[in-house]
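What you see is the complex with one protein chain gone and the rest in place.
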Amino acid sequence: MEFDLFLRYGPALLTGFGVTILCWLVGSFGGLVLGFVLACLYRYGPAPLRWVIYAYVEVIRGTPFMIQLFILYYGGPHFGLLLSPIQAGILSFIVYGSPYFSEIFRSGFNAVPHGQVEAARCVGLSEGRILRRIILPQMLVPITAPLTNFFIILTKETAILSVVTVPELLYETQTMAAETFTFVEPFLVLSLFYWLMVIGTSWVGAKAEARVTRHLRKA
Amino acid sequence: MNFSFDVIWHNLPYMLAAARWTLLISLGGMAISLVWGVFVCAARISSGAVLSRLAALYISFFRGVPLLVQLLLFYYMLPYVGLDLPAIAAAILAVGLCSAAYSAEILRGALQTIPRGQTEAADALGIPTFSLWRRILIPQAIRIGLPSLVNELILLVKVSSLASVVGIGELTRISQNITGETYRPLEIYVAAAVIYFLINLVISLLGRLAEKRLQVA
Partner (left out) sequence: MDETPKDQPIIRISGLCKYFDDFEALRDITLDVNRSEVLCLIGPSGSGKSTLLRCLNFLEAYDGGEVYLEGDLIGWRSAREAPRRPLSSEKLRRQRQHIGMVFQQFNLWPHMTALENVAEALMHVKGLSKSEATTKARAALAKVNLSDKEKNYPANLSGGQQQRVAIARAIAMEPSVMLFDEPTSALDPELVGEVLSVMKEMANEGMTMVVVTHEMGFAAHVADRVAFLEEGRLVACSPPSEIFGREPDDPRVRAFLKTYRERNVV
(Lines give C-alpha, C1' and ligand atoms only; values in the text may rest on other atoms or scores of the structure.)
Protein backbone atom coordinates (compact mmCIF):
# COMPACT_ATOMS: atom_id res chain seq x y z
CA MET A 1 0.00 0.00 0.00
CA GLU A 2 1.28 3.41 -0.83
CA PHE A 3 0.68 5.93 1.85
CA ASP A 4 1.62 9.00 -0.10
CA LEU A 5 -1.45 8.14 -2.20
CA PHE A 6 -3.56 8.91 0.82
CA LEU A 7 -1.65 12.10 1.44
CA ARG A 8 -2.41 13.23 -2.07
CA TYR A 9 -6.01 12.12 -2.24
CA GLY A 10 -6.88 12.36 1.43
CA PRO A 11 -8.34 15.89 1.23
CA ALA A 12 -10.46 14.98 -1.80
CA LEU A 13 -11.74 11.82 -0.12
CA LEU A 14 -12.53 13.74 3.05
CA THR A 15 -14.41 16.41 1.13
CA GLY A 16 -16.28 13.64 -0.66
CA PHE A 17 -17.14 12.13 2.69
CA GLY A 18 -18.37 15.52 3.83
CA VAL A 19 -20.59 15.88 0.77
CA THR A 20 -21.95 12.35 1.35
CA ILE A 21 -22.77 13.22 4.94
CA LEU A 22 -24.35 16.50 3.93
CA CYS A 23 -26.59 14.91 1.28
CA TRP A 24 -27.44 12.06 3.59
CA LEU A 25 -28.31 14.19 6.61
CA VAL A 26 -30.27 16.88 4.79
CA GLY A 27 -31.92 14.36 2.49
CA SER A 28 -32.86 11.92 5.24
CA PHE A 29 -34.16 14.50 7.66
CA GLY A 30 -36.05 16.19 4.84
CA GLY A 31 -37.56 12.82 3.97
CA LEU A 32 -38.37 12.22 7.61
CA VAL A 33 -40.23 15.51 7.91
CA LEU A 34 -42.06 15.06 4.61
CA GLY A 35 -42.89 11.48 5.59
CA PHE A 36 -44.31 12.66 8.90
CA VAL A 37 -46.43 15.28 7.20
CA LEU A 38 -47.71 12.66 4.74
CA ALA A 39 -48.55 10.26 7.57
CA CYS A 40 -50.43 13.02 9.43
CA LEU A 41 -52.35 14.05 6.32
CA TYR A 42 -53.15 10.40 5.74
CA ARG A 43 -54.47 10.05 9.27
CA TYR A 44 -56.37 13.30 9.66
CA GLY A 45 -57.04 14.30 6.05
CA PRO A 46 -60.14 13.71 3.90
CA ALA A 47 -60.50 10.55 1.83
CA PRO A 48 -59.43 11.95 -1.57
CA LEU A 49 -56.19 13.22 -0.06
CA ARG A 50 -55.59 9.77 1.35
CA TRP A 51 -55.86 8.20 -2.09
CA VAL A 52 -53.37 10.71 -3.46
CA ILE A 53 -50.92 9.93 -0.67
CA TYR A 54 -51.44 6.21 -1.09
CA ALA A 55 -50.68 6.50 -4.82
CA TYR A 56 -47.61 8.66 -4.12
CA VAL A 57 -46.26 6.11 -1.65
CA GLU A 58 -46.78 3.20 -4.03
CA VAL A 59 -45.33 4.95 -7.07
CA ILE A 60 -42.20 6.21 -5.33
CA ARG A 61 -41.61 2.86 -3.68
CA GLY A 62 -42.16 1.05 -6.98
CA THR A 63 -39.54 2.94 -9.00
CA PRO A 64 -35.73 3.00 -8.79
CA PHE A 65 -34.05 5.89 -7.02
CA MET A 66 -31.82 6.44 -10.03
CA ILE A 67 -34.81 7.06 -12.29
CA GLN A 68 -36.28 9.51 -9.78
CA LEU A 69 -32.95 11.29 -9.67
CA PHE A 70 -32.82 11.47 -13.48
CA ILE A 71 -36.36 12.80 -13.73
CA LEU A 72 -35.48 15.61 -11.33
CA TYR A 73 -32.01 16.38 -12.60
CA TYR A 74 -32.38 15.92 -16.35
CA GLY A 75 -36.15 16.32 -16.64
CA GLY A 76 -36.35 19.21 -14.16
CA PRO A 77 -35.27 21.93 -16.62
CA HIS A 78 -38.21 20.93 -18.84
CA PHE A 79 -40.60 22.13 -16.21
CA GLY A 80 -38.50 25.04 -15.08
CA LEU A 81 -36.61 23.33 -12.26
CA LEU A 82 -32.94 23.96 -12.87
CA LEU A 83 -30.94 22.23 -10.16
CA SER A 84 -27.28 21.75 -9.40
CA PRO A 85 -26.23 18.12 -8.95
CA ILE A 86 -26.17 18.47 -5.17
CA GLN A 87 -29.55 20.19 -5.08
CA ALA A 88 -31.06 17.54 -7.33
CA GLY A 89 -29.42 14.84 -5.23
CA ILE A 90 -30.77 16.15 -1.95
CA LEU A 91 -34.21 16.86 -3.33
CA SER A 92 -34.57 13.43 -4.89
CA PHE A 93 -33.30 11.91 -1.67
CA ILE A 94 -36.08 13.66 0.22
CA VAL A 95 -38.66 12.44 -2.28
CA TYR A 96 -37.24 8.93 -2.32
CA GLY A 97 -37.17 8.51 1.45
CA SER A 98 -40.49 10.14 2.30
CA PRO A 99 -42.86 7.24 1.52
CA TYR A 100 -40.78 4.81 3.57
CA PHE A 101 -40.73 7.23 6.46
CA SER A 102 -44.43 7.86 6.13
CA GLU A 103 -45.12 4.12 6.29
CA ILE A 104 -43.03 3.86 9.44
CA PHE A 105 -44.93 6.75 11.04
CA ARG A 106 -48.24 5.25 9.93
CA SER A 107 -47.42 2.01 11.69
CA GLY A 108 -46.41 4.09 14.71
CA PHE A 109 -49.79 5.80 14.78
CA ASN A 110 -51.48 2.45 14.73
CA ALA A 111 -49.35 1.18 17.58
CA VAL A 112 -50.63 3.74 20.09
CA PRO A 113 -53.58 2.22 21.98
CA HIS A 114 -56.75 4.06 21.12
CA GLY A 115 -57.82 4.06 24.77
CA GLN A 116 -55.02 6.50 25.60
CA VAL A 117 -56.32 8.93 23.02
CA GLU A 118 -59.84 8.53 24.38
CA ALA A 119 -58.60 9.16 27.90
CA ALA A 120 -56.96 12.34 26.65
CA ARG A 121 -60.18 13.45 24.96
CA CYS A 122 -62.11 12.76 28.14
CA VAL A 123 -60.05 15.26 30.11
CA GLY A 124 -60.49 17.75 27.28
CA LEU A 125 -57.03 17.87 25.68
CA SER A 126 -57.09 19.32 22.16
CA GLU A 127 -56.31 17.12 19.15
CA GLY A 128 -53.08 18.98 18.46
CA ARG A 129 -51.94 18.52 22.01
CA ILE A 130 -52.93 14.86 21.96
CA LEU A 131 -50.78 14.39 18.87
CA ARG A 132 -47.82 16.17 20.41
CA ARG A 133 -47.97 14.99 24.01
CA ILE A 134 -49.65 11.58 23.89
CA ILE A 135 -49.29 10.03 20.43
CA LEU A 136 -45.84 11.22 19.33
CA PRO A 137 -43.81 10.30 22.40
CA GLN A 138 -45.50 6.92 22.49
CA MET A 139 -45.10 6.03 18.87
CA LEU A 140 -41.39 6.73 19.14
CA VAL A 141 -41.08 3.51 21.13
CA PRO A 142 -41.91 1.09 18.31
CA ILE A 143 -40.54 3.22 15.44
CA THR A 144 -37.09 4.22 16.65
CA ALA A 145 -35.54 0.92 15.55
CA PRO A 146 -37.06 0.94 12.04
CA LEU A 147 -36.17 4.64 11.68
CA THR A 148 -32.55 3.92 12.57
CA ASN A 149 -32.57 1.01 10.19
CA PHE A 150 -33.82 3.16 7.35
CA PHE A 151 -31.28 5.88 8.05
CA ILE A 152 -28.64 3.16 7.70
CA ILE A 153 -30.11 1.99 4.40
CA LEU A 154 -30.04 5.59 3.20
CA THR A 155 -26.32 5.97 3.98
CA LYS A 156 -25.67 3.52 1.17
CA GLU A 157 -28.12 5.01 -1.29
CA THR A 158 -26.02 8.19 -1.29
CA ALA A 159 -23.52 6.39 -3.53
CA ILE A 160 -26.00 6.65 -6.38
CA LEU A 161 -25.65 10.44 -6.37
CA SER A 162 -22.20 9.96 -7.96
CA VAL A 163 -24.01 9.11 -11.20
CA VAL A 164 -25.10 12.72 -11.67
CA THR A 165 -21.59 13.91 -10.72
CA VAL A 166 -22.31 14.92 -7.16
CA PRO A 167 -18.75 15.07 -5.79
CA GLU A 168 -19.50 12.67 -2.95
CA LEU A 169 -17.44 9.82 -1.57
CA LEU A 170 -17.86 7.27 -4.34
CA TYR A 171 -17.26 9.91 -6.99
CA GLU A 172 -13.97 10.98 -5.38
CA THR A 173 -12.99 7.36 -4.84
CA GLN A 174 -13.56 6.57 -8.49
CA THR A 175 -11.56 9.61 -9.50
CA MET A 176 -8.70 8.45 -7.34
CA ALA A 177 -8.93 4.91 -8.69
CA ALA A 178 -8.96 6.08 -12.28
CA GLU A 179 -6.06 8.49 -11.86
CA THR A 180 -3.80 6.16 -9.90
CA PHE A 181 -4.78 2.79 -11.34
CA THR A 182 -5.31 1.46 -7.85
CA PHE A 183 -8.42 -0.30 -6.58
CA VAL A 184 -7.69 -1.78 -3.23
CA GLU A 185 -6.65 1.37 -1.41
CA PRO A 186 -9.42 3.74 -2.50
CA PHE A 187 -12.18 1.20 -2.03
CA LEU A 188 -10.81 0.19 1.33
CA VAL A 189 -11.00 3.77 2.48
CA LEU A 190 -14.48 4.09 1.05
CA SER A 191 -15.67 0.97 2.88
CA LEU A 192 -14.19 2.35 6.06
CA PHE A 193 -16.09 5.62 5.67
CA TYR A 194 -19.42 3.88 5.05
CA TRP A 195 -18.73 1.61 7.96
CA LEU A 196 -18.13 4.65 10.16
CA MET A 197 -21.47 6.10 9.09
CA VAL A 198 -23.28 2.87 9.83
CA ILE A 199 -21.63 2.46 13.21
CA GLY A 200 -22.32 6.07 14.10
CA THR A 201 -25.95 5.83 13.09
CA SER A 202 -26.44 2.60 15.05
CA TRP A 203 -24.92 4.25 18.08
CA VAL A 204 -27.19 7.27 17.86
CA GLY A 205 -30.14 4.94 17.25
CA ALA A 206 -29.36 2.87 20.33
CA LYS A 207 -29.06 6.03 22.44
CA ALA A 208 -32.35 7.33 21.07
CA GLU A 209 -34.04 4.04 21.78
CA ALA A 210 -32.82 4.04 25.36
CA ARG A 211 -34.13 7.58 25.71
CA VAL A 212 -37.62 6.94 24.34
CA THR A 213 -38.14 3.73 26.30
CA ARG A 214 -36.94 5.25 29.57
CA HIS A 215 -40.37 5.06 31.14
CA LEU A 216 -40.75 1.35 30.43
CA ARG A 217 -37.83 0.27 32.56
CA LYS A 218 -38.78 -1.45 35.76
CA ALA A 219 -37.47 0.43 38.74
CA MET B 1 -43.33 22.74 -21.07
CA ASN B 2 -44.87 20.29 -23.50
CA PHE B 3 -44.99 16.65 -22.65
CA SER B 4 -44.71 14.67 -25.88
CA PHE B 5 -46.30 11.25 -25.82
CA ASP B 6 -45.02 10.73 -29.36
CA VAL B 7 -41.45 10.47 -28.13
CA ILE B 8 -42.48 7.80 -25.68
CA TRP B 9 -44.55 5.96 -28.25
CA HIS B 10 -41.69 5.85 -30.77
CA ASN B 11 -39.16 4.58 -28.29
CA LEU B 12 -41.36 2.25 -26.33
CA PRO B 13 -40.29 -0.88 -28.26
CA TYR B 14 -36.63 -0.27 -27.38
CA MET B 15 -37.46 0.36 -23.79
CA LEU B 16 -39.57 -2.75 -23.49
CA ALA B 17 -36.80 -4.80 -25.06
CA ALA B 18 -34.40 -3.34 -22.50
CA ALA B 19 -36.84 -4.18 -19.73
CA ARG B 20 -36.19 -7.83 -20.53
CA TRP B 21 -32.62 -7.32 -19.34
CA THR B 22 -33.92 -5.67 -16.24
CA LEU B 23 -36.01 -8.77 -15.60
CA LEU B 24 -33.10 -11.06 -16.37
CA ILE B 25 -30.86 -9.29 -13.87
CA SER B 26 -33.46 -9.25 -11.13
CA LEU B 27 -34.76 -12.80 -11.65
CA GLY B 28 -31.25 -14.21 -12.12
CA GLY B 29 -30.11 -12.29 -9.08
CA MET B 30 -33.05 -13.61 -7.10
CA ALA B 31 -32.27 -17.21 -8.09
CA ILE B 32 -28.67 -16.86 -6.92
CA SER B 33 -29.87 -15.01 -3.86
CA LEU B 34 -32.23 -17.82 -2.83
CA VAL B 35 -29.86 -20.72 -3.43
CA TRP B 36 -26.80 -19.05 -1.98
CA GLY B 37 -28.93 -17.49 0.76
CA VAL B 38 -29.92 -20.95 1.98
CA PHE B 39 -26.26 -21.87 2.36
CA VAL B 40 -25.35 -18.62 4.07
CA CYS B 41 -28.31 -19.04 6.38
CA ALA B 42 -27.36 -22.64 7.18
CA ALA B 43 -23.80 -21.54 7.90
CA ARG B 44 -25.02 -18.67 10.03
CA ILE B 45 -27.09 -20.89 12.32
CA SER B 46 -24.73 -23.86 12.23
CA SER B 47 -23.05 -24.91 15.45
CA GLY B 48 -19.58 -24.42 13.92
CA ALA B 49 -18.26 -21.22 15.46
CA VAL B 50 -15.92 -20.37 12.57
CA LEU B 51 -18.53 -21.08 9.92
CA SER B 52 -21.12 -19.02 11.75
CA ARG B 53 -18.69 -16.14 12.23
CA LEU B 54 -17.79 -16.22 8.54
CA ALA B 55 -21.44 -16.12 7.52
CA ALA B 56 -22.04 -13.19 9.87
CA LEU B 57 -19.08 -11.39 8.31
CA TYR B 58 -20.44 -12.10 4.83
CA ILE B 59 -23.83 -10.73 5.78
CA SER B 60 -22.47 -7.59 7.37
CA PHE B 61 -20.13 -6.88 4.46
CA PHE B 62 -22.76 -7.23 1.76
CA ARG B 63 -25.32 -5.30 3.75
CA GLY B 64 -22.86 -2.65 4.84
CA VAL B 65 -21.33 -1.58 1.52
CA PRO B 66 -23.40 0.21 -1.11
CA LEU B 67 -24.49 -2.13 -3.88
CA LEU B 68 -23.18 0.29 -6.47
CA VAL B 69 -19.74 -0.03 -4.92
CA GLN B 70 -20.03 -3.82 -4.93
CA LEU B 71 -21.04 -3.71 -8.56
CA LEU B 72 -18.07 -1.54 -9.50
CA LEU B 73 -15.72 -3.74 -7.51
CA PHE B 74 -17.02 -6.82 -9.28
CA TYR B 75 -16.82 -5.22 -12.64
CA TYR B 76 -13.28 -3.91 -12.23
CA MET B 77 -11.84 -6.47 -9.86
CA LEU B 78 -12.82 -9.71 -11.59
CA PRO B 79 -10.68 -9.09 -14.70
CA TYR B 80 -7.98 -7.88 -12.33
CA VAL B 81 -7.84 -11.30 -10.68
CA GLY B 82 -8.05 -13.02 -14.06
CA LEU B 83 -11.76 -13.87 -14.15
CA ASP B 84 -13.16 -12.65 -17.43
CA LEU B 85 -16.92 -12.70 -17.05
CA PRO B 86 -19.29 -10.92 -19.44
CA ALA B 87 -20.59 -7.74 -17.87
CA ILE B 88 -24.11 -9.05 -17.54
CA ALA B 89 -22.89 -12.13 -15.64
CA ALA B 90 -20.86 -9.94 -13.31
CA ALA B 91 -23.90 -7.81 -12.66
CA ILE B 92 -26.19 -10.76 -11.94
CA LEU B 93 -23.58 -12.29 -9.69
CA ALA B 94 -22.99 -9.07 -7.77
CA VAL B 95 -26.70 -8.47 -7.30
CA GLY B 96 -27.30 -12.10 -6.32
CA LEU B 97 -24.43 -12.32 -3.84
CA CYS B 98 -25.49 -9.11 -2.16
CA SER B 99 -29.13 -10.06 -2.04
CA ALA B 100 -28.20 -13.48 -0.60
CA ALA B 101 -27.13 -11.68 2.57
CA TYR B 102 -30.67 -10.34 2.94
CA SER B 103 -32.34 -13.60 1.90
CA ALA B 104 -30.25 -15.47 4.45
CA GLU B 105 -31.55 -13.19 7.19
CA ILE B 106 -35.13 -13.50 5.96
CA LEU B 107 -34.84 -17.28 5.98
CA ARG B 108 -33.18 -17.25 9.39
CA GLY B 109 -36.05 -15.21 10.78
CA ALA B 110 -38.55 -17.59 9.19
CA LEU B 111 -36.75 -20.65 10.52
CA GLN B 112 -36.96 -19.27 14.02
CA THR B 113 -40.74 -19.38 13.82
CA ILE B 114 -40.76 -23.08 12.93
CA PRO B 115 -41.33 -25.00 16.15
CA ARG B 116 -38.22 -26.79 17.38
CA GLY B 117 -40.35 -29.88 17.88
CA GLN B 118 -40.28 -30.53 14.14
CA THR B 119 -36.51 -30.83 14.10
CA GLU B 120 -36.61 -33.02 17.16
CA ALA B 121 -39.30 -35.20 15.60
CA ALA B 122 -37.16 -35.61 12.48
CA ASP B 123 -34.14 -36.44 14.62
CA ALA B 124 -36.18 -39.00 16.49
CA LEU B 125 -37.19 -40.57 13.19
CA GLY B 126 -33.57 -40.70 12.11
CA ILE B 127 -34.06 -38.38 9.12
CA PRO B 128 -30.64 -37.17 7.96
CA THR B 129 -29.87 -33.48 8.37
CA PHE B 130 -29.69 -32.83 4.64
CA SER B 131 -33.16 -34.26 4.02
CA LEU B 132 -34.47 -32.43 7.02
CA TRP B 133 -33.37 -29.15 5.47
CA ARG B 134 -34.36 -29.94 1.92
CA ARG B 135 -37.76 -31.46 2.57
CA ILE B 136 -38.95 -29.93 5.82
CA LEU B 137 -37.20 -26.74 6.86
CA ILE B 138 -36.50 -24.89 3.61
CA PRO B 139 -39.96 -25.30 2.06
CA GLN B 140 -41.54 -23.98 5.24
CA ALA B 141 -39.04 -21.16 5.63
CA ILE B 142 -39.69 -20.00 2.08
CA ARG B 143 -43.41 -20.10 2.65
CA ILE B 144 -43.20 -18.14 5.88
CA GLY B 145 -40.70 -15.68 4.44
CA LEU B 146 -42.56 -15.29 1.16
CA PRO B 147 -43.82 -11.74 1.70
CA SER B 148 -40.31 -10.56 2.55
CA LEU B 149 -38.83 -12.48 -0.36
CA VAL B 150 -41.30 -10.89 -2.76
CA ASN B 151 -40.26 -7.53 -1.33
CA GLU B 152 -36.65 -8.47 -1.94
CA LEU B 153 -37.45 -9.29 -5.57
CA ILE B 154 -39.10 -5.90 -6.01
CA LEU B 155 -35.99 -4.35 -4.53
CA LEU B 156 -33.87 -6.25 -7.04
CA VAL B 157 -35.93 -4.92 -9.94
CA LYS B 158 -35.14 -1.44 -8.68
CA VAL B 159 -31.45 -2.00 -8.00
CA SER B 160 -30.99 -3.61 -11.40
CA SER B 161 -30.97 0.00 -12.62
CA LEU B 162 -27.51 0.30 -11.06
CA ALA B 163 -26.20 -2.07 -13.73
CA SER B 164 -26.56 0.83 -16.14
CA VAL B 165 -23.44 2.29 -14.55
CA VAL B 166 -21.27 -0.53 -15.87
CA GLY B 167 -22.80 -0.23 -19.32
CA ILE B 168 -25.37 -2.99 -19.38
CA GLY B 169 -28.23 -2.14 -21.71
CA GLU B 170 -31.06 -2.59 -19.27
CA LEU B 171 -33.96 -0.22 -18.98
CA THR B 172 -32.18 2.66 -17.26
CA ARG B 173 -29.18 2.54 -19.59
CA ILE B 174 -31.30 2.38 -22.73
CA SER B 175 -33.37 5.28 -21.40
CA GLN B 176 -30.17 7.27 -20.99
CA ASN B 177 -29.16 6.41 -24.54
CA ILE B 178 -32.53 7.39 -25.96
CA THR B 179 -32.41 10.62 -23.98
CA GLY B 180 -29.04 11.33 -25.53
CA GLU B 181 -30.54 11.06 -28.97
CA THR B 182 -33.90 12.73 -28.42
CA TYR B 183 -33.10 15.32 -25.74
CA ARG B 184 -36.40 14.43 -24.09
CA PRO B 185 -35.29 13.26 -20.62
CA LEU B 186 -38.58 14.02 -18.92
CA GLU B 187 -40.71 11.88 -21.20
CA ILE B 188 -38.27 9.00 -21.41
CA TYR B 189 -37.51 8.78 -17.69
CA VAL B 190 -41.14 9.09 -16.74
CA ALA B 191 -41.90 6.28 -19.18
CA ALA B 192 -39.10 4.22 -17.64
CA ALA B 193 -40.52 4.89 -14.17
CA VAL B 194 -43.94 3.69 -15.34
CA ILE B 195 -42.43 0.47 -16.74
CA TYR B 196 -40.56 -0.21 -13.51
CA PHE B 197 -43.69 0.49 -11.54
CA LEU B 198 -45.79 -1.85 -13.64
CA ILE B 199 -43.24 -4.66 -13.35
CA ASN B 200 -43.25 -4.29 -9.59
CA LEU B 201 -47.03 -4.10 -9.50
CA VAL B 202 -47.26 -7.42 -11.34
CA ILE B 203 -44.69 -8.98 -9.01
CA SER B 204 -46.50 -7.88 -5.90
CA LEU B 205 -49.83 -9.13 -7.29
CA LEU B 206 -48.27 -12.49 -8.17
CA GLY B 207 -46.70 -12.58 -4.73
CA ARG B 208 -50.04 -12.04 -3.07
CA LEU B 209 -51.56 -14.76 -5.23
CA ALA B 210 -48.78 -17.16 -4.28
CA GLU B 211 -49.28 -16.32 -0.62
CA LYS B 212 -52.96 -17.21 -0.89
CA ARG B 213 -52.18 -20.45 -2.67
CA LEU B 214 -49.68 -21.51 -0.06
CA GLN B 215 -51.98 -20.60 2.78
CA VAL B 216 -54.65 -22.99 1.58
CA ALA B 217 -52.14 -25.81 1.15
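Every chain is named by a letter (A and B) in the order it is written, and numbering of its residues begins at 1.
We take it that contacts are C-beta pairs under 8 Å (C-beta built on N, C-alpha and C of every residue); 3 or more make two chains touch, one makes a residue touch a chain.
None of these values were measured; they are calculated from a predicted model.
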Visible contact partners (per top-of-document touch definition) of the missing chain: A
Touch with the missing chain holds, among A:Leu7, A:Ala47, A:Leu82 or A:Leu216, for A:Leu216
Considering the whole complex rather than only what is displayed, give the residues of chain A touching the chain that is not shown. 113, 115-116, 118-127, 129, 133-134, 137-138, 215-219
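Operating definition for what follows: only the chains that are shown with their structure count from here on.
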Expressed in whole Å, how far the mean CA point of chain A lies from that of chain B is 22
Over in the complex, which chain B residues touch chain A? Could you list them? 1, 64-69, 72-73, 76-77, 80, 154, 157-162, 164-165, 172, 175-176, 179, 185-186, 189-190, 192-193, 196-197, 200-201
Looking at the complex, which residues from chain A come into contact with chain B? 58-59, 62-68, 70-71, 74-75, 78-80, 156-160, 162-163, 170, 174, 177, 183, 187, 190-191, 194-195, 198
